[in-house]
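Note that this complex is displayed minus one protein chain, with the remaining chains in position.
And then subunit A:
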């Protein structure tokens, strides 16, 4: 508990979490408002469309989470931390827990905020949270943000440099995964198992809302796991990265 309190103090005595929160909310809720405002009979508003900006929120949360670690390396406060708490595993787990929880909180506010603003703008649309799918599509965003933040903390711990860690995260999640599909023959099969695509499946899958054109909602996932197994897969990926990064932090000189 002490360590969680320490990491919370550290996180909130800097500005970046506040800016990230603001940016994530503006982007996600802003897109929901845009989608609702421009919806018409040919493209009616639905639940998937309220979460159109969710992927951009993931980006902001990952940047925030990576910075939470890399700025500690940049200003050497990670060394001060390891002097105060020589158990590096405990210190890094506490940091991960605090940062990921903040990520989940941002996700929850962003998702329900998006849903709320869409409900206000287009009251006639069917946006009821009345099915497992509907709840996953909105509340599930928080869980995806949580594990995205874990991944970003792990990558930040491993790479240590802000620019390097953020580039790696963004290039992988935003470019590499989709580009894999271009590999002839096997590309699509590999893509089905790539973590961010699988995470999408948790939020958008079953029933697949892709009856709508992709530009009106988060791109449908091609993963074939069931939604909750998709989340477990994504969580497992995050956990493996976290373990590897903590092992490396224990081995390397601080």
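The definition used in the following text is that a residue touches a chain if its C-beta (ideal position, glycine included) is under 8 Å from a C-beta of that chain, and two chains touch if they have at least 3 such contacts; residues count from 1.
Simple rule for what comes next: contacts and distances are computed from a predicted model.
A chain of the complex is left out here; the name its UniProt entry carries, from "Xanthine dehydrogenase family protein subunit M", "ABC transporter ATP-binding protein", "Transcriptional regulator Spx" or "biotin carboxylase", is "ABC transporter ATP-binding protein". Within the full complex, the residue among A:6, A:43 or A:105 touching the omitted chain is A:6. Interface note for the absent chain: among A:176, A:190, A:240 or A:254, the touching residue is A:254. Panel shows subunit A; residues 2-3, 5-6, 9-10, 13-15, 71-72, 75-77, 79-87, 251, 253-254 of it touch the chain omitted from the view.
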